[in-house]
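Left out: one protein chain. Kept in place: all the others.
The letters A and B name the chains in turn, as written, and every chain counts its residues from 1.
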Amino acid sequence: MNLLQIRKPSTTFALPFKHRAIGKEKVLISNTEGSFLLLSHEEFRLFAEGTVPRGSEYWKRLAERNFIRGEENRDAMASQLRARKGFLSYGPNLHIVVVTLRCNETCVYCHASRANMDQVQTDMTKEIAEQTVDKILQTTNPHVTLEFQGGEPLVAFEVVKHIIDYALKQNEKAQKQLEFTMVSNLSLMDEEKVAYLVGKKVQICTSIDGPEHIHDKQRRLPQASAHQKATHWIKRINEEYARIGLDPTLYHVEALLTTTREALPQWKEIVDTYVSLGCKALFLRPVDPFGFADKTGHRIEYPRAEYMTFYRDAVDYMLELNKQGVQILERFAAIFLTKILGGEDPNFLDIRSPCGAGIGQIAYNYDGKIFTCDEGRMLHEMGDSTFLIGEVGETSYRELMGHETVRALAIASNLDAQPDCVNCTYQAYCGVCPVHNHKSQGTIFGRMRESTLCAVHKGIQDYLFEKLGSGDPAVVDIFKKWTTVRDRTHFLQSCAV
Amino acid sequence: MPLESLPSDLVSFDDQDGAVHLKVDDGLYPLEAVYAAAYVFIDRCYVLLDKPASGQTRVTLSAKKGTLAGDAARELVGEFSNELLSCAWRSQIARENRATIEAVTAQALSGARGAPSLEELEAFDFSDDAFEDPLGIAMSWEEKYAKKKGDPKATAPTPNDEAATSSVTKPEAGK
Partner (left out) sequence: MIELRFHRELYDGKSVDEALKIFGPHASFEQAEETAHWIVRLSAADGAREKRVAGELSNYALGLTIAAQAKKLGRAEKTTATAKQEAK
């Protein structure tokens, strides 16, 4: 059913809403502040024709969620909107520091535009490291996550240590709630490094591309199995977190998947691998057009419809495992569900409106150059410096935040200004990436109908609402649990290792 | 010549020049949308606008490198049309939602920037220009900052470029 089939649509009954068919049975309606209802076709007809019996249980459900004109609770609407946009009050909390471009692994989809191990000139100097920390601590955000990336940060471990020690010292004055994370392939890890990192409560994130045969094919490590190295250290670091008494729900190695064409039929093996490693979360990220992934795209890319089949199969299986008592969640789902069911924004910088480019995250390259985000930095390494906004020793913090590129990205990623999104039922929960648009469509604004990112976001939300509308209370319970898991999204911002 | 499955009264392909022409109805697409869409393509194509009749704008796109064959021309003009529609709709949305967009942008930027220091206040430029189009809404960022390749300044050949090696007569330009 759609609005065209409504006999006498009412222009006065409903407050502005958007609608979308969900499967064959349901119609989803949502409004600006993100309230939603899944209606049967008959309920939708009554709603659209404005003939819902006043005072009925259905009428109350609609009124409570501010769908009926004249019944709206404006204070509730305002506070709901405020809760969803709470992130607007503060500056960047995620600061990605690329301590080197050097990397000892070669990956088919490498995002980071790596350098070979002899390219020591791509290591960050002490001076730039300190200037970077000084800049980071100027953010207006009281929470600061400093994320080490590369290349492979363990290659430049002395720089990592220097930054941590210097940041802790400088933070005595700045008084931020400071967290460190590191994105590493773990192959250069050793006991001494583990002791240092765990001692400083650095949260570690790695990549696992599924079972050993896929992982090792996609991530080449000379004369060793990248998978064996990574899985060994995941277990070892988790033991160490526990040994010093850190809460294992907060402190455990997070692992990420980059979904290549080869991975698509192996959804079950991938989920099983993550479960066997003790991971509680799996992020089914599709490949993106940055870094080497662009050059090797023809070998590893796939149509997004195939990705969505993979996604549905994998998450269906995860739901079955959850029903059997296994705890494993999918990150995309958890991010969207937190917005859909929780009514708040988990501040995942790539899926919010406006996106976090500049105002939510900043990337600092090894040479002191500053970018709106890590994707922007990767494009720079590929020869496109569009998203370069300054240099650590030269550009003031306020100059960075007022930079025209930062302003332009805030406008371009605002879904209230985006064709298609303004009419999309998922607008309140969604986000676009102007850097992705720029790379794939030649414009920061993008055209959502042709955007692979939009296809993924829409496909995932379709799936989630189908599940919510399926009437299976166990699934709804599992989804609710997924929204309560502590937010560790700072790990997940474009973190490809 | 016409291009397969595209309306021949609106789209034509000149295979000698390797250029594709698209006629745009000014009543449907405002000039600012034509400009915005044209700008998105100037890193890939040479773009020329003209007015063959009143109420109509003609967009000519030709490849910067190599020649534009039938399929590529169809794809190019198709993508341009999609972008044009998108720009036209976006400019309408921007007008309608201007208050919300400005409020969110202003909150995001002021939240991120924080208060200025005394030194910054002292150095602040209070001249008129600094306040022109403070949110960059009137002018798209791509128009102003540009993808490097699309920036007209960046595309201007330098005297070392291939084109500059020709023996040229200095024109009396700019009169």
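Convention: a residue touches a chain if its C-beta (ideal position, glycine included) is under 8 Å from a C-beta of that chain, and two chains touch if they have at least 3 such contacts.
Keep in mind it's a predicted model, so treat the numbers as computed, not measured.
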Where the missing chain makes contact, among the chains that are shown: B
Residue among B:V20, B:A38 or B:A112 that touches the chain left out of view: B:A38
Touch list for chain B against the chain that is not drawn: 31-32, 35, 38-39, 42, 46-51, 57, 62, 64, 131-133, 138-140, 143-144, 146, 150-153, 155-157, 159, 161-164, 166-175
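In this section, only the chains that are shown with their structure count from here on.
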Mean-CA-position distance for chain B and chain A (Å): 31
Residue numbers on chain A that touch chain B, as the complex places them: 85, 88-92, 140, 353-354, 358-359, 384-386, 396-398, 401-402, 404-412, 414, 416-419, 422, 438, 442-445, 447, 449-450
Complex contact set, residues of chain B against chain A: 40-41, 43-44, 82-83, 86, 89-90, 93-94, 97, 100-101, 104-105, 107-109, 111-114, 116, 120, 135-137, 140-142, 144-145, 147-148
